[in-house]
Each structure stands twice: as C-alpha cells, then as structure tokens.
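Missing here: one protein chain of the complex. Every other protein chain is in place.
Naming follows writing order (A and B), and every chain is counted from residue 1.
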Amino acid sequence: MVDILIYIATALTGTGILLALYRFLKGPSPADRVVAFDTLTLMTVTLIVIIALAEGRGIYLDVAVVYALLSFLGVIAVARYLERGF
Amino acid sequence: MTIPGIIGGLFLVLGAAFLLLAGLGLVRMPDLFNRIQAGTKATTLGTLLTLAGAACLRPEWTLKLLLIGLFILLTNPISSQVLARAAHRTGAAKSEKTTVDRLVDDTEERP
Partner (left out) sequence: MTRVPAIALLFATLLLFWLFLNGSLAGDVLVVGIVAALFIAILFRGGRSILSGFHFTPRTIFAALGYLVFFLAELIKSNLHIARVVLTPSLPITPAIVKVRTRLQSPMGRLLLANSITLTPGTLTVEIDGEWLYIHWVNAEATDIDAATAQIVAGFEKYLEVMYG
C-alpha cells in the first residue's frame, strides 16, 4: 500500500519535472529559465527524499541538504548577474 | 501496513500533486512574475508536505528533514524575490493583463 503511494508520488513529481523542463527549454528570457531551474531544484530535492524512502537509505538526505544549499546560492548568483551583467 | 505509514504516503502524494501544479503553473502563466508566484508557492508547500510524509514513514529521519524544511522555508522566498527584483530592474516583459505598476511609476519619478 505505502509502496503504491510512493510510486504515485514519484510519477506526479516526475510529471512536474517534465513541465518545468519545458519552461526551462522554451524560455523565452534567461530569467524564465532561472525560475524553471529554481523550481526544478526543489522538485529534485523532493525526488531525492522519495528515493531515500524507497531505498531506505538515510545518507541520501545529506545529498538533498547540499543540493538545496547550492541551488539557493546558484539562483542568487545568476540573479545578481542578470541585474548587473549585461 | 500501519496507520502512520498510510498518512505519510498520503502526505507524499499530496505534496507531489502540488509540485505537479507548480510545473503546470510555470507552463501556463503568461509572464515571468506570475510564473515566479506559481513556482515558489506550490513548490514550498509541496516540498514541506513531502518532507512531512517522509518524517511519518521514517521517524528517525525527522531532525534532518526538519532542517531541509526550515532551510527551504527561509531561502525559497528570498531567491524568488531577488530574481523578481533583478527581472524588474532589467525591464522584464509583463503580461498585458497587468493593470498597474507602481514600481515603474516611482522609478520614473526619480531618475
């Protein structure tokens, strides 16, 4: 029963990732892509947590922590670049 | 099959459904600011719900999941705001449905 729910959650998150990926590829402006990237990151963090659950390995949560941290810095850096860069 | 397990699983599905809505919002919204709105809000709650579900399924992970949740709750709005500000300063296109823009009015007043 719980396994089935985990599969459903994975499928829903996966569809969300595909939709965000569409926006990432289509743009049109760089800022749109950054928004899509930011959203993709959080979806990936969730997916990592779901994978950690499915595999029963808590060590994957550390990956999620670091990923969330780096993407925050990444978005801030790109936003700064958009503001002053060109 | 346990009761916390089922509740945790349902939280997972609900959270993932909000992530799907975030993706849908990104595709459907007409301009950047509306996309940021859909993206930020739905992913924040979606991720928090999934983390809560994971905490129900694996109580021994609660502290670390709480840490991820707190971090996302604090940083996700900040990155959206920084991005929105950068986009507005560089003159991002706004949907023609936009009625008023007080920020443009004010920045034009003091050059």
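The rule is simple: contacts are C-beta pairs under 8 Å (C-beta built on N, C-alpha and C of every residue); 3 or more make two chains touch, one makes a residue touch a chain.
All values derive from a computational prediction rather than experimental measurement.
K.L.:
Can you pull out the displayed chains that the omitted chain is in contact with?
P.N.:
B
K.L.:
Which parts of chain B are in contact with the chain that was left out?
P.N.:
18, 21, 24-25, 28-31, 33-34, 36-38, 40-42, 44-45, 60-61, 63-64, 66-67, 74, 77-78, 80-81, 84-85, 88, 94-95, 97-104, 106
Assume only the chains that are shown with their structure count from here on.
K.L.:
List the residues on chain A that touch chain B in their complex, please.
P.N.:
1-2, 4-6, 8-13, 15-20, 22-23, 29, 31-32, 34-36, 38-39, 42-43, 45-46, 49-50, 52-53, 58, 61-62, 64-65, 68-69, 72, 75-76, 79-80, 82-83
K.L.:
Quick one: in the complex, what on chain B touches chain A?
P.N.:
Contact set of chain B toward chain A: 1, 5-6, 8-10, 12-13, 15-17, 19-24, 26-27, 32, 35-36, 39-40, 43-44, 46-47, 50-51, 53-54, 57-58, 60-61, 64-65, 67-68, 71-72, 75-76, 78-80, 82-83, 85-87, 89-90, 92-93.
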